[in-house]
Structure formats: C-alpha cells, structure tokens
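A single protein chain has been removed from this complex, and every other one stays in its place.
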Amino acid sequence: MVDLFALIFLVASLFMLAGRSIINTIILLTVQALALCLIAFYLGLSSQETNWHMVIVGGLTLVVKVIILPWVFYKLVYKVNLHREVSLSVGLVSSILIGLLLIGLAYGYIVPVLLKDIPVGGHLISAALAGVLLGCFFMISRRSALSQLIGVVAMENGLFLCGVAVTGGMPLIIELGIFFDILVGALVMALMTYQINDTFETIDTKFLNKLKG
Amino acid sequence: MYYSGRFFFFYKQYYGEGSVMFASIQGNIIFIMIAIYLIGAVMPFLFKVNSKMSFITGCIPGSIAGVLGLVLGLAGLFSTDPFGVSFGHILPGVELIIQIDRLSGFFLSTICLVTFLIGLYSWEYMKIYRQENIAWWSFYYNIFVLSMVLVVTVNNAIAFLIFWEVMTLTSYFLVTFEYRSQNVRKAGFVYFVMTHLGTVFIIGAFFIMFNGFGGWGYDVLARNSISLTASEKSWVFLLALIGFGTKAGVVPLNVWLPLAHPAAPSNVSAVMSGVMIKTAIYGMIRLMIDIVGPGPTWWGGLVLTLGIISAVIGVIYALMEQDLKRLLAFSSVENIGIILMGIGTSLVFYSWAMPVPAAIALAAGLFHLFNHAIFKSLLFLATGAIYYATHTRNMEELGGLMKKMPQTALLFLIGAISISAMPLFNGFASEYQIYQSLVTISSLRVSGLWSIAGILAAVALALTGTLVAACFVKAFGISFLALPRTPKAAAAREVPLRMRFSMAPLAALCLGLGIFPQVAMNSLLGVVDQLIPGSRVPELTTYNFDLALLLLATILVLLALSRLLGTPRVRKTATWGCGIETDAAMEYSAASFSQPFRRVYRGLLQPQRKVETKGNLSPYFGYQIYFEEQVKSVLKEFLYRPLRSLTISMSKKWQCLQSGNINLYLGYVFITLVVLLVWVR
Amino acid sequence: MLYLLLALPMISGLLCCFTKARNAELINILGSLLTGITAIYCCLTPFMTGTAQKLNSHKIYKLLILDELSAILVFIIGVVGTTCCLYGVTYLRQERSHGAIAEKRVGLFFGLLHFFVATMYLAVLADNLGVMWVAIEGTTIVSALLVAFYGNKSALEAAWKYLIICTVGIAFAMLGIILTFYAARGVLGSDEISLSWQQLYLVADQLDPSLMKLAFIFILVGYGTKAGLFPLHTWLPDAHSQAPSPVSALLSGVLLNCAIYAIIRFHLLTTLAVGEGFSNQLLIIFGLLSMVAALPFILVQKDIKRLLAYSSVEHVGIIILGVGLGGALGYTGAILHLINHALGKSVLFLSAGTLAQRYKSKLIPKIHGIGQWLPVTSAIFMASLLAIGGLPPFGLFFSELTIASQGFQVKGTLVGFVFLMVIAVVFSGLIYFGGKMYFSDPGACPPKKERFSASHVLLLLPLGLLLLQGIYMPHAIQQLINQVVKFMLLGGMPSV
Partner (left out) sequence: MSGKLLIILGQFSFLLLLAPLINGIIKKSKALLQCRKGPSLLQPYFDISKFLRRESVVSVHTSWLTQLTPIICLASYLVAGSMIPLWQHENLGIGDMIALTYLFAMARFFLALAALEPASAFGGMGSSREMMISSLVEPVMVVGLFSLAAVAGTTDINGIMGAGQNPAGLLTFIGLLIVVLAETGRIPVDNPDTHLELTMVHEGMLLEYAGRQVGLLHLAAMIKQVVLLMLLIHLFWPQNPNAPVYWAVVLMIAKVGCLALVLATIESVLAKMRLFKLPELMAGGMAFCLLAVLSTYLI
C-alpha cells in the first residue's frame, strides 16, 4: 500500500518534468503532497496502536502542502499571468531522460551500493531520494521563478517522504519547525516572486542575470 | 650537536617563563630601545600637524634608540654567549625571545649605526615634505626600523616572519609616501607584492623544517633539520634562496628594487638599500648556514652564479640610468650580487668541509655587506642632499654642483670611490677578500671545473668592478662636475650643516675601514666562528695600512715637490669650445656617457633607438633632432609582463563561471552532489 | 541565560518592527548592546565554570547548550553582531539622507536585523540537529529579506538567487540529518535525543559508517552551500554585494561561520563514526578548491563588495582546510581564523560600505582618493584590508601560518605551499585595489574632511582585537583557545 503511494509520488515527480503548463505542475505537486499525506495517515492508522505522531504530521501535510501552498501558487499564477513555462533551460525530452537517470541513480546506486549494509524497508527511501533529486532537477530545468518555487516545495516533499520512510517520522517538534519554516519560506518566496514580477515585469529568471563576475 | 650546546645556557635561564623577564642590564636596554622606537612612532601624533616638535619627536627617538641598539649590537658582536630577554608566549606556541648572538649583534649594529645617522639626517631632510603628514611618516619609519631590529634579533621563526612582514608593510607605506605620483604607487605595489610573494617561499622554507611540535625556535628547527633528507634540505635551501633573494633583489627577482628605491624619500631609500635588503642576507645566512648547515656543493654554486648574474646585470643597468636614485638602486642589486658571491663561495667551501676558507669567504661577504650599508646609505643621503638643494634627481638636469655644494660633493665622491672599490677605501678591502676566496676555490684544485669556475667568477667580479667605476664616474662626473645644466642646478646651495654632519661619519668609516680592514675582518671572523663549527681562524693581517701609508706619502711628497719646485704661472680661462662660447649644452651628458656601453652590451640591453629629424633640408642639417634611446629590461619584457597578462586573461576566462544564470548555479550544486555521491565509494 | 540570549534580540526585533524610526534606533542600540553583553557573558561560562554546562551522562537532553565550540561562535556573533547593529544606525542615517531608504522602513530594517541575529544565536546554541537546521533555514529567510531590502532590481535578483540556492542546499542538508537520525535511531531511540549533538558524540562509534558517509556528503553540500564553498558559493557575491553594508558584514562575518560551525560539528561526528580519512579529505579538497577558485575573481574584480565577498569564499576555504587538516595546529588555526576573519571582514565590509555610500558607487575605479577625502574611514579600511590580506601585525597572519604549518606536516610541502601562495596572490589583488583607492587623487574638489567620530571607535574595537590576536594574545585567551582545540581533538566530546 505504502509502496503504491510512493509510486504515485514518484510518477508525479517525473511528470512534473514533462509538462510546460504551470497549472498542471501545481496539480501534480498537490498529488505528490496528497500521496505523502496518505502515506502518513496509513502509517499512523494501520498499526494496532494509533500513531498520533504520524496522524498529526499527515494532517499538517494536508493543510499546508495540499491546501495552502497550491492555493497560494494558483493565485500567483493568475497574479503574474503566466500559465505556461515558456523557456526551459533543459529541453523536455532530455529532462525526462535525465529524470529517469536520476531515478536510476537513486534506485540502482545510492540505496543498493552506498547503503548496502542497511536494512531498507521497501523502496520508500529510494523513492524519497529520487524525489529530492527530481525536485532539484526540476528547478534546474525551469526558468520562471514560480517553477523554482514549486521545485523547492517538491524537494521538501521528497525530504518529508525520506523522513517518513527512513525513520518513521522525525521528532515532532522538529517536524513542526520544518513545516513552519517551509511555510514561511514558501510564502517569502512567493512574495518575492510577486516583487520580481512587479520590478522586472517578468518572472523569467533569465533576466536576473545582471550580477556576474 | 654543537647547536644545542650553545643554546643550553640561554634556555636554562629563560625557557618556560611566562611573563616578561629582564635578563640583565642588556635586557633592560633592549626594552628601553623598543620603547623609544614606539615613542617615536606615536609622539608626533600628539603635536600639531607638522610643527617643529613633530619633526624632532619623529626623528630623534630613532637616533637615540639607534645608539642603544648600536651598543647592544656591539656587545653581542663581541660577547661569547648570546644574551637576550623573553617577552613570554605572545601567541599560542610562540615565545618571543629577543636574543642577540654574534650574527644578530653584527646585523643589529649595522642597522642601528646607519639608522642613527639617518635619523639625524631626516630631522632636516623631511622638511621638504612639509606639506605631507609627518606624523604618519614617523609612525611608519620608526616601526619600520624597529621591525628590522627585531627581525635580526628574534630567535623564533614565527616571530621572525611577523616582523619580516611588518617590515615589508611599513616600508610599503614609506615607499608610497609621495603617493600623488602614479609611478610611486606602482612602485609601491610591485614592491609589496613581490616581497610578499617572496615571503611565501620563506615561510615554506621554515615550515619544511617544522615537525609539528616543539615550537618554532631556531634551535628547534636546527635540531629538526638534522633529520631531514637531503632533498628536503635542498628544498629548504631553494625556497629560502628565492624568498630572501626577492627581498635582497637578486637578479631575476629584482624588478621591484629599481622601482621602489627611487620612489621613496631619499632617507628611506638609504635605509632600505643600506640595511633593509641586508636583512634578507641575514635570513639567508641564518637559515642556510646556521640552521640547516652544510649541504651539497651545488648550493654554493647556485648562490655564486646568482651573485655573479646579479652583480653584472645590476651594474650594467645602473650604468644606463639617468636618475641618480635608480642608478643607486641598480647598484644595490650589484652589491648584493657581490655579497652573495662571498656567501656562495663560503657555501662551496663548507660543503667541501673546509671550515677555515668557508669562514673567510663568509666574513668577506659580511664585510662587504657592512661596507655596502655604509657607502650606499652615504650615497643615498648625498643624493637626498642634491634633491634637497635642486629638487631633481635627474642627472641630465644637474651639473656643476661641485662648486655650489663642495662638501656634499666631497662626501658623494668618497662614497663613489668606496663603491668603485678603489684602494684606501672600504669597498676595495672587502672585494679584495672575495677575490682571495675565489682564487682559493680555484687553487684548491678540488675539481677542474671548480677551478675554472673560481677564475671565471673572479673575472665577473673584475668586470663588475670596472663597470661600477664607469657608473660612478658618470654619476659623480655628470651631476657634480662641469657646468650646471639647468637653472635648478645653478641655484643650488649647500645643504644645512645637520645633513652634512650626519653623512660625515659614514664617509669617515669608509676611509677608516679601508685602511684598517683587519679590525672588521677579525671581528667578523668571530661572528662566523659561531656559525661554522671548527672555523677558528688565526688573526688575519692585511697590507692595507702600509699601502695607504705609502700611497698617501707618495701623493703628499709629489704634491710637496710640485709646490717646492716653484709653481709656474697658472692662467684661468674658459674651456676652449672650438671658437664658440662653451655652455652646458656642449657638455657630455649622462646618456652620451653610457652610449659606448649600450653599444658594446647591446645583446643584453637591447637599446631601442629612435631618431627623428625635423628639417626641410637634408638629414644632416635638420634644425631640430629628436633622439631617444631606451634600453629594454629583458626580464620585464619576457617574463613579468607576459606572466601578468596571462594571469589576467585567464582570470577573465574563469570569471565566466559566475555568469548570473540561476539555473546554472543550481546545476553546480546538483553536479557537486552527484559527483560526491559517485566519489564516495 | 541562553534563553535570554535568544529572547533579547527577538524582543528588540519585534519592538523595532512596530515603532517609528527614531525609537527603533534607540531600541536597536539598547537591544544590541544588551545582547552583546549577554553573549559575551554567556560565552565565557563554559570556560569559567568548566563542566557546568556540559552533560556527561546519557539521556539528558536540553534544547540549548553551550559548549566550547559554540561559545566561540557566540562570541563572534556577540561582537560582530553588536558592531553591525550599532553601525547600522550611522549607515541608515546616511541612506535616509540620500533618500535610498524610506523613513518608515527603518524600524523594519532593525527588526529584521535583530531577528537575523536571533536565528544565528539559535543555530549555534541548538543542541538538536533539527533545530539547528530550522534556525539556519530561518537565517536564510530573514537575511534574504534583508538582502532584498533596497527593493531595486539587483537587490531582488541577489535575494532571489540567495534564497533559492540556499534553500536547495539546505534541503540536501536535511537529507543528511535524516540519514543521521536514521543511523542514531538504532542506538538512541527515535526521540529528539537522537538528534542531540552531545549524545551523538557519545555514541558516535556505534553509528553506521556508510550511512554517516552519505549523510556527511549531503551535509557538506547543504551547509557548504550556505558557507559558500566553491562551487556552491554562487549566491555569495551577489548577496554580499547587494545587501546593505551592515547586513553584508553580518552575512560574511557571522552567517558563513554558522554554516562552517555546522560543518565542523558534523565533521567531528563523522570522523568519530567513520574514522579519519573520509571527511577530512573532503574538507581539504573543498577548502583548497574554494581558495584557488576564488583567486581569479579577486584579481579582476571591479565591484568592491564583490571583491570582499570572494575574499570571504577564500577565507571560508582556509577555515575549512584548517579543519580538514585537523590536529592541534589545524584546529587552532581554524578556530583563530574563524574569529579573525569574522572580526576583520565585518570591519572591512562596514568601512567599504561607508566608502561606497560616500562615493555613491561600488565600482572600484570610481572610488578614488579615499585617503584624502575620508582619512579616518579609509585608514580603517586599509588596515582591515591588510588584515584580511593576511598581513601581520593582525591575527590572520598567525592563524594562516598555523594552518599552513599543519598543511606542511600532514599533506606535504605542495599543499602547504599552494595554500600560502594563493593567500599571497589574493593579497596582491587586494592591495592592488586598495592602493588604487587609497593612493589616488580624490578628484576635482574634495569636500570637507571627515572627522573622527563614535562610529569609528566602533570599527576600531574589532580591529584592536585583531591586533591583539596577531601580536600579543593574552595568556588567558590562549588558554581558552587551547581548551576549544582540546574539545575538538577529543572529537566534540566534553572534556572531563
């Protein structure tokens, strides 16, 4: 069951690389977050004793990552009036190929080779690592500030999955801190995207290239 | 080892003490001396900008401390055991001990003797810089001299390096004192950068000997160096040679010297040229001979070769100069070369395990060092006096000063004669000893090659000697003799008594040491005895006194005879100018004086001649002829300039990494991560 | 006491945010002075009371802890942070008079500044890896706002790059923390205690080496981004050059050190878990790489603040290299350099900021004749430039030498030599530009000369400390440094 959600998560991450439409990307991000929150709920509720820790975390994910952030992004898309990623720094086809390569790296190298002595439950950890890497690569391949923002959140999703997968969740206080951080961070970034749009009249970071050397 | 034995006495007394402790009366004097320098550095700030008091408080403490330092130095030079004072651990693992052994004593007394007189000189001389801020000058100057004093007296590598760099730093600010001129700024920059890069090599040399614990004391390093392999020792040697060679101005590394020395005020250049570059020689001797000990013969060979190259190239460029101070600066390169010839010869002997000739050669090098300190500062000060009187250092604008400022002229002449190694004066005495050492290399017949090398080195020294003579005939003849070439020179007046007075002792020393060189040589052999084990040398005797006596007697008798025989009538007229009234334009100029040399040594100098005739008639009757002949510095042209432009262009290429593209930046992070992940296996 | 240390800047920050400019200034001065005093007091406690703040037994966990290493950082934040906050007053007045910053935003500026300081205190005081991560991410967010404070194009650009790159980096660091937690869970259980530095050090040898290796890589990339290691440094010159000068000084003097602090901690842990030869290799490589790679940027730089920023990259490299080389000398050098660089670079940024302000340009060719126009500021500027260049009598010379000597010991002559050579060449770049600005003509009509004022005293204080560090370090301080080094040599274990 968990593996299925993980697969959904991974596929969503990969598909994010495949499209230009920002709305679609936001939807995929939401799907990702939903998968995460389902994993958390599943882990929390499936055992005999309810793991409240997991449930709380799952709930937080639902609120912050499934509801608030996508909504903010959605608003932002309309504010800055940019529905499609126009310019990519890496082409779509090659970015999918690289994405597959990264998944291969996570599944075929990091976990089996580097962590071969560690008992790893399922492919959760591989999926999580792949998620982080894909999120990072998503940021590399997109130019608009908004997409980069989305990429950050995608990376955080990967991290979250990793935390859940590996350890059954970080200590709660830490988890809370992280959530708070992400929320504030994303909001600040969103604010800044807004400002960039105001000042530069575009959110294409191609034009953010005055500082060099 | 003899080394630890020598320091035992000392360490029993001081080691492990945390706080300041005064050993004895000498310790007190050391402390007072340092305090006086610091007072001299700070005091002028307390007075109104450039009031009379700020000149006095800036210059005089340096002189007073100089006297104290001289006393200390002489005490160190003639005492059997080193003495000193500890200031405790100033930094983690670094105990500051000022320790004066004979080598330190020698250098200390040289530095202090010269700076004592220069302090007096500056008191008057700095008045031409009235519009500048004298307080800053005094600050840098006193700290500069203090750091030189400390450089030669500390016995710890880290402390040495700290004061070494402070010395560089303060002298940088002294060089850039007249910062309004672009050339001065450039000179300061080149000086600072080159010597700073040189310091890296020195640090390297020290650190190869460091073993991670036990501290940075010279004695510890000496003990560590015993266990070094031969190649490591050679690295120490090479690094030290490059590092100290930069400061000393050894030829491929001398670029800064002819820039910086002229840029500084004359009294500062006198200190820099007279004593500062000597601290590099101190470092070389300390490191190569005292700490590392004997090495392979090629060490000596290399030093000797560098010495020869520096001497010859230095003097050839000196001969080409029109600027008196640049000329003197190049001549410093040459003299450092001669000193290095002495040291190199000594290293050769040392490697052959012949302590006595090694000692004599080293003592000869040191003797020349002392002599150079004396006459070079004399010459720089005299040049300063010219500048004071005429506000120019360009020989082509001088002339006829012999009549205007006869005493300065005499002092300059004595300096010039001494530096040209004429018998009776000290330059000859030390060069003589170096000749002797070179002939000894040859006559020992250790190998045929070395025998020939010894003779060739002597030939190089002879060549240098003649070129120096030519160079100073030009320097003195063009600037002091004949007719003044400009109104500036014609309006010159004799400089104030204080300045002449501070130069006179130097001139007297030139003559005194020329007549009694054995005094200096024998005490220097005492210094060397401390460095090279088993080199007790019987008293050296020289013929210089007899020669001087005979020569002077002959001159006097001849003079008397020519008087006694009745003076024929002497008629004074103007010089015959082929029917035209002679004027300054007809004189031989500095450029024309050196023209035959430019031609003969054109392979090295690459003179670029440019002649333009502006006239409507045939080329022989142009009414206006523009003539320019520049010599190229081969080093600058083919080494430093390409190096510089290469660095800059490569840097510009490298800058493209930071292109401003955020995707690229993220890519860097990503790639780094992936590479590390792959690397981790 | 430690909570007070956090609370003071938070409170003054909040107060500043909601008051008018004049009051904000006052609160800022008071708050920063109080914070500074508290910080100095706090940082002395582990040395004074010995083991009072330390936990030797298992299973005791506190949120905040102050051991020898963090005390050094607290000291740095205390001195530099206070200096920058106080100098900010002068700076902002000047900016306001130019009209670069609106009156009502002054409060916000000081507020953010204090929040920034508070997050940094939290980062170095936190005993918990997670809290530390949160705090460091917090510094990114707050300082990004500060970087973007001018709100113009280039400031926004810099802030955006800073925010994005550092967030990405920090995310990787989180991955490393999760892996560490994973490794520690088997030993310490899945409570917060498994993320406590103190506890982790105690059980480090039981942690799984391969996990720790992987974790260290993520941590290195993550916090390395924040610390400005090449090639992760890309945000650094932009952010440093665009931020208001007090912020640049804080970024360079303190923030980088916080990230370095995290790396050092993790390095100690990894060394205990994996053994020598892994993390220190990486640190040496990155250290050298940062130094060498920053060099060309410095040689052909046109913007004075970027110049200083690249010099920061180089110095971070030096510190990291010192840590990587390890040993008593390496650690001593690294710690001393950490302190010295923080002091020197912050003064340098502050004085450079004043220069840039007066000349209304950050371009070096436009800043000329500072020696005549601004004699006091320029003297301070030159002194700190020389200090940063590694010239005695300032402390950096000694700390660099110490690291170099360890380099010669451990890695052979070549590494030590390259290290020294890079420093020397960087120095030549600095002095080239410094000389150009200092020894040149101020232009047509120099306005009236600057007078000595209180803000200069503020700058002279750290400079005086640097001088002490370089020429005469009091015995007591040497002892403290020794204690820290012993702490590090024991691998972060509290010395009993």
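Going by the order they are written in, the chains are A, B and C; count residues from 1 in each one.
The rule we apply is simple: a contact is a pair of C-beta atoms (placed from the backbone, for glycine too) under 8 Å apart; a residue touches a chain by one contact, two chains touch by 3 or more.
This one's a predicted model, so the numbers in the text were calculated from it and none came from an experiment.
> According to the contact rule at the top, which chains on display are touched by the left-out chain?
B
> One chain isn't shown here. Among B:254, B:310 or B:420, which residue touches it?
Checking each option in B:254, B:310 or B:420, the one touching the absent chain turns out to be B:420.
> Using the touch definition up top, pick the residue from B:58, B:415, B:454 or B:517 that touches the left-out chain.
B:454
> So which of B:559, B:611 or B:650 would be touching the chain we can't see?
Counting the whole complex, the residue in contact with the absent chain is B:559.
> Of the residues B:74, B:356 or B:483, which one touches the chain left out of the display?
B:483
> Please identify which residue in B:67, B:547, B:604 or B:674 touches the non-displayed chain.
B:547
> Could I get the residues of subunit B that touch the absent chain, sorted low to high?
Residues of subunit B in contact with the hidden chain: 400, 402-403, 406, 417, 420-423, 428, 432, 435-436, 438-439, 442-443, 445, 448-449, 451-452, 454-456, 458-463, 465-467, 469-470, 472-474, 476-478, 481-483, 543, 546-547, 550-551, 554-555, 558-559, 562, 565, 568-577, 582, 584, 586-588, 592-597, 599-600.
Here is the rule we go by: only the chains that are shown with their structure count from here on.
> For the protein chains shown, what form does their contact graph take: line, ring, star, complete or other?
If you draw each chain as a dot and join those that touch, every dot ends up joined to every other.
> Pick out whichever of the two, B-C or A-B, is joined by more C-beta pairs in contact.
Spelling it out, more C-beta pairs touch across B-C than across the other pair.
> Counting in whole Å, what is the centre-to-centre distance of subunit B and subunit C, each centre being its mean C-alpha position?
Going by mean C-alpha positions, subunit B sits 43 Å from subunit C.
> At least two other chains touched by the same residue of subunit C: list those residues.
160-161, 164, 168, 172, 213-214, 237, 297, 300, in rising order.
> What parts of subunit B, by residue number, touch at least two of the other chains?
In subunit B, residues 655, 658, 662, 666, 669, 677, 680 touch at least two other chains, as defined above.
> For the complex, which residues does subunit B have touching subunit A?
Interface residues on the subunit B side: 655, 658-664, 666-667, 669-670, 674, 677-678, 680-681.
> Show which residues of subunit C lie in contact with subunit B when the two form their complex.
So the residues of subunit C in touch with subunit B come to 160-161, 164-165, 168-169, 172, 213-214, 217-218, 220-221, 225, 231-232, 234-235, 237, 282, 293, 295-297, 299-300, 327, 329, 332, 336, 371, 386, 391-393, 397-398, 401-402, 404-406, 408-409, 413, 416-417, 420-421, 423-425, 427-428, 431-432, 435-436, 438-441, 470-473, 475, 478, 481-482.
> Provide the residue numbers of subunit C that touch subunit A in the complex, in ascending order.
So the residues of subunit C touching subunit A come out as 128, 130-131, 133-134, 137-138, 140-141, 144-145, 148, 151-154, 156-161, 163-164, 167-168, 171-172, 174-175, 178-179, 181-182, 185, 190-192, 194-195, 208, 210-211, 213-214, 237-238, 241-242, 297, 300-303, 306.
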